[in-house]
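Below are the structure tokens for one structure; questions will follow.
A single protein chain has been omitted from the complex, and every remaining protein chain is retained in its original position.
Right, chain A next:
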Amino acid sequence: MNKPRTLAEKVWDDHLVVKGEDGTPDLIYIDLHLVHEVTSPQAFDGLRQAGRPVRRLDLTIATEDHNTPTLAIDKPIADETSRIQIQTLRNNAEEFGVRLHSLGDLEQGIVHVVGPQLGLTMPGITVVCGDSHTSTHGAFGAMAFGIGTSEVEHVLATQTLPLKPFKTMAINVEGTLKPGVSAKDIILAVIAKIGANGGQGYVLEFRGSAIRALSMEGRMTICNMAIEAGARAGMVAPDQTTFDYLEGRPHAPVGADWDEAVAYWKTLPTDEGATFDAEVNLDANELEPFVTWGTNPGQGVSLSDVVPSPEDFADPNERAAAERALEYMDLKPGTKLKDVPVDAVFMGSCTNSRIEDLRVFASLVEGKKKADGVRVMVVPGSARVRLEAEAEGLDKIIEDFGAEWRFAGCSMCLGMNPDQLAPGERCASTSPRNIEGRQGKGGRTHLVSPQVAAATAIRGTLSSPSDLEG
């Protein structure tokens, strides 16, 4: 009888090329390498200097996302740094033979939207990308994590990485979500509970009835933000929901390969009796729409709460962090979060820009007008999501509402392109990260779900969908 293993341990074991000895790392095989323009230039340059080729072009795919404009995409990119990074990726893809989906291409978009959409992301594989939100792909039961530029070069050259095993943490979410509460609220609540560094060194496995009930889009939202708890990766065991999402996608296995894959994927869920290095429980029944009030993703509360006071924190570091955050966010302790007005609403990013997210947003704003003075920007995660939304008429609903309907990319999640907040502007954002200046110098970010983003865009103050009734 084999020792019971977790999902993460099974995927790790099945990718072991060389087992490390005497404290040296294991050598782990990488099934899928996603590439974008920001973290790849020096990696390709390193290959060029050493005269090395890309080992597995057939396991590598690149897309342009961080720097791409979301307006006038047929015009030259105005910002010089952005233009050079994108042109460099195009040159490198051409020189080395890497498949690239450029701005204007049907499959262009945020790298973490494109992989799953093409059916490249699947259970039981290893996925890396020079981007921290690579954890997204763990929603399929893959081991997926962000890497640095030197590691990008290493994977391009060898298709492997030397790694030390991660610890495992079970996040058990049992119960049924109330209407208007979503996957985003689950992960914001988890991060508030364990802290923005609480996952450090761990792979988080999200488990329980509330996770099982989620769509793939919801699971991606949750795993996407595992990194915001400091974790190396987040994972959800594959099940019928996973298989149904994958089947028929362009790069999903077919025929006998499909049958073999599904049979293997069904062996991946954590064995009964397997132990995790840590466990955390969250009650889904009690969960309400969540919002961050501070400048790290762990500084969040229920939207019906008030802005906390630094005195609420016993830990002196947390207290000092809260003080700094409240000053930056220009919030007073005791203020009802629902009384906080916003200047902008951003609906997009690798956390919440898939078709399901856009459908939820559109269903709430349909037939309504946005609040006066609030700028609302809706940015689909990929060119294909944009087309799909347009085929369903969502673009019309969103534009009638008074929001801007943009082209695909990372956009205002990090403002590497022109989509930025002005200093002092306050934004309800469906993105994953709320650190100082993330959406533009001096910009103030409140992380929320698509439901809360829609309700906030309608009312002009931070709002939950239930505030729209009556």
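Methods note: a contact is a pair of C-beta atoms (placed from the backbone, for glycine too) under 8 Å apart; a residue touches a chain by one contact, two chains touch by 3 or more; residues count from 1.
The rule is short, and it goes like this: contacts and distances are computed from a predicted model.
**Student:** One chain isn't displayed here; going by UniProt, is it "Acyl-CoA dehydrogenase", "(2Fe-2S)-binding protein", "3-isopropylmalate dehydratase small subunit" or "FAD:protein FMN transferase"?
**Tutor:** The UniProt record for the chain left out of view names it "3-isopropylmalate dehydratase small subunit".
**Student:** From the list A:Glu95, A:Glu247 or A:Glu260, pick the residue that touches the absent chain.
**Tutor:** Checking the options A:Glu95, A:Glu247 or A:Glu260, the one contacting the hidden chain is A:Glu260.
**Student:** For the full complex, which residue in A:Gln42, A:Ser102 or A:Ser215 touches the chain that was left out?
**Tutor:** Reading the full complex, the residue touching the unseen chain is A:Gln42.
**Student:** Which residue from A:Ile73, A:Ala157, A:Ala213 or A:Ile435 sits in contact with the chain not drawn here?
**Tutor:** Considering the complete complex, A:Ala157 is the one touching the chain left out.
**Student:** By the contact definition given up top, give the residues of chain A that touch the hidden chain.
**Tutor:** Counting only chain A, the missing chain is touched by 17-18, 27, 29, 31-32, 41-42, 45-46, 49-50, 52, 57-61, 81, 84-85, 88, 99, 118-122, 125, 149-150, 153-154, 157-160, 162, 249-251, 253, 257-258, 260-261, 264, 384.
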